[in-house]
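Left out: one protein chain. Kept in place: all the others.
Per-chain numbering from 1; labels A and B assigned in written order.
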Amino acid sequence: MLSRDDVRRIAELARIEVPEEGLAAVQHDLNGIFGLVERMRAVDTAGVEPMAHAVDLTQRLREDKVTDTDQHELFQACAPQVEDGLYLVPKVIE
Amino acid sequence: MFDHTLPELAALLHGGKASSEEVTRLFLSRIERLDPALNAFITVDAHKALAAARAADARIAAGEAGPLTGIPIAHKDLFCAKGWKTTCASRMLADWVSPYDAHVVERLDRAGAVLVGKTNMDEFAMGSSNENSHFGPVRNPWDTARVPGGSSGGSAAAVAARLVPAATGTDTGGSIRQPASLTGTCGIRPTYGAVSRYGMVAFASSLDQGGAFGKSAEDLALMMNAMGGFDARDSTSVERPAEDYRRDLAKPLAGLRVGLPKEYFTADLAPDVGACVIAAVDELRRLGATTVEVSLPNQALAVPVYYVIAPAEASSNLSRFDGVRYGHRAAQYADLNDMYRRSRAEGFGPEVRRRILVGTYVLSHGYYDAYYLQAQKVRRLIAGDFARAFAACDVIAGPVAPTVAFPIGEKSSDPVQMYLEDLYTIPVNLAGLPGLSVPCGLGAHGLPVGLQLIGDYFDEARMLQVAHQYQLATDWHRKAPPGYGA
Partner (left out) sequence: MTWEIVIGLETHAQLSTASKIFSGASTAFGAAPNTQASAVDLALPGVLPVLNRGAVERAIRFGLAVGGAIAPRSVFARKNYFYPDLPKGYQISQYEAPVVTGGEVAIVVDGEERRVRLTRAHLEEDAGKSLHEDFHGMSGIDLNRAGTPLLEIVTEPDMRSAREAVAYAKALHSLVRWIGICDGNMQEGSFRCDANVSVRRPGAPLGTRCEIKNLNSFRFLEKAIEFEARRQVELIEDGGTVRQETRLWDAQKGETRPMRSKEDAHDYRYFPDPDLLPLAITPASMEAVRATLPELPAAMRARFVEAYGLPPADATTLTASRALADFYEAVVRHAGGEPRACANWVLGELSALLNRLEVEADASPVGPAALAGLVRRVLDGTVSGKAAKDVFAAMAAGEGEADAIIEAKGLRQVSDAGAIEALVGQVLAANAKLVEDYRAGKEKAFNALVGQVMKASQGKANPAQASAILKAKLG
């Protein structure tokens, strides 16, 4: 069962604002989902290899060639805020 | 004409009986007239469509036409199409115009198909009812008080209502097959890796696969011929020779072994749906197939596993929507982190936010092994069930969805009830197998029911053969929703 603090913690990790007054509803929904998921946790999977991909293949490699050209004006056409070719964001603190 | 299958339309177009421009205008006018009640489209661009139609007419005149040249189609609005808004039915991307084409878009373009519009969907493909759209729910043409299914509900409704002869979709947990079933259309989800994911906005990368809707198995084969094939830009695209998905359509079913998973025919299945599916299986037997009971013992774990893996991948895939380079940015914020939190809370709808939170939790420190890793292990068990089943049969048959289309609003307040809608489709995605849905009757309230066929890896041609042979013997697939037929 997720606590209110769990919800606050994952909301912050996911960078999604959940207002205090909305916490209880989100907590309720998430716990419903984890109730559904619970069934899977009890399965004995000793010795089973995790399946990360739907295909059992290995990575194909690209030749090391420059194939992309400058399209920054096209790419920045939909940007929220740009100046001098840079994307602008609220001040970054190191 | 609007009731035609793709080969029928192609015959008119290529035989000089109609021009693509005429056909395109016909479908555009149907969209204009009928879509306001359905909300199947997010974007329609008559100007672009007619230009493409005229180009297709020139190709036909020059004798350079392929089977899809001049045929109007629609793309689910998560396929990037250069110069088109590609919204994923999200406020996050409500104004985003893609600067590039998805592989699927490129391929259909090259085949000469005429893109008329982008279809509505559950936001970022998360949903089974099409109620989770920033642009409002899609309505089922069979009963506009009901859902068309989801997440590719717009494409399904558009094809069902004869607003477009064929459309693309994506299927992560049933998002093509389930709406096909609920709208009486045909829908195919190919083997993972058969259709490039390049330019298809990701929901859950290891489960997502592009596919198509049409009015017949042959329509699906033609769409797959254009969409399928290797693409070096998708590392999970499988490198294999191009195939003609129509090659086995004409073969009779004698000797075919159809597997019936006993876990698919239980009390979870509504009796009206069960009756239609069993009748369809009887028909396959009449056509020369034999049936064999198979077992998918871990089937009941598929939904729980899916709701760990899909949200986990989604939580990461959707991190790029941060209000920096494109997409929604909140108007008010205190600092950088506040900008992120508000932009994402405002830009994503409740279901997307919910799944991001679930995914974040199952990947987070201390929970990864118990949830994510465990889900991946059970996923392998589920895939193993299918491998054993296919040792005893050539194709698996069963229901697509447990019920016919349900009323809008009925399940939207209970995420878990909604998730259980996909219990017969999700195992296929987890295993990476191909599956399709073809209409096989009318159930409660005269609403369509789909038959699900599941094939072995890259055995789409056989699945399509079974569907086609079934359609030669029956006419469920020709039934239009009342008021939308010829």
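Throughout what follows, a residue touches a chain if its C-beta (ideal position, glycine included) is under 8 Å from a C-beta of that chain, and two chains touch if they have at least 3 such contacts.
Computed from a predicted model, the values in this text were never measured in an experiment.
> Give the residue, chosen from B:Y372, B:F386 or B:Y484, that touches the chain omitted from the document.
If we include the chain that is not displayed, B:Y372 is the one touching it.
> Which of B:L93, B:V281, B:A330 or B:A467 sits in contact with the chain that's absent?
Residue touching the absent chain, from the options given: B:L93.
> Of the residues in subunit A, which ones touch the absent chain?
13, 15, 52-53, 55, 57-68, 70-72, 75-76, 81, 83-94
> If the missing chain were put back, which residues of subunit B would it touch?
78-80, 86, 88, 93, 96, 98-100, 102, 197-202, 204-206, 232-236, 312-313, 315-316, 318-322, 324-326, 336-337, 340, 360, 363-365, 368, 372
Here is the rule we go by: only the chains that are shown with their structure count from here on.
> Measuring centre to centre with CA averages, how many angstrom lie between subunit A and subunit B?
Taking the mean C-alpha position of each chain, the two centres sit 23 Å apart.
> Hey, which residues of subunit A end up touching subunit B in the complex?
Going through subunit A, the ones touching subunit B are 2, 6-7, 9-18, 26, 29-30, 32-41, 43, 45, 48-55, 57, 59-60, 62, 71, 74-81, 87, 89-93.
> List the residues on subunit B that touch subunit A in their complex, please.
Within the complex, subunit B contacts subunit A at residues 95-97, 99, 192-193, 206-207, 232, 235-236, 238-239, 298, 300-301, 303-305, 307-308, 315, 322-327, 329, 333, 335-342, 344-345, 348, 353-354, 356-358, 360-361, 364, 370-371, 373-381, 383, 414-416, 419, 429-432.
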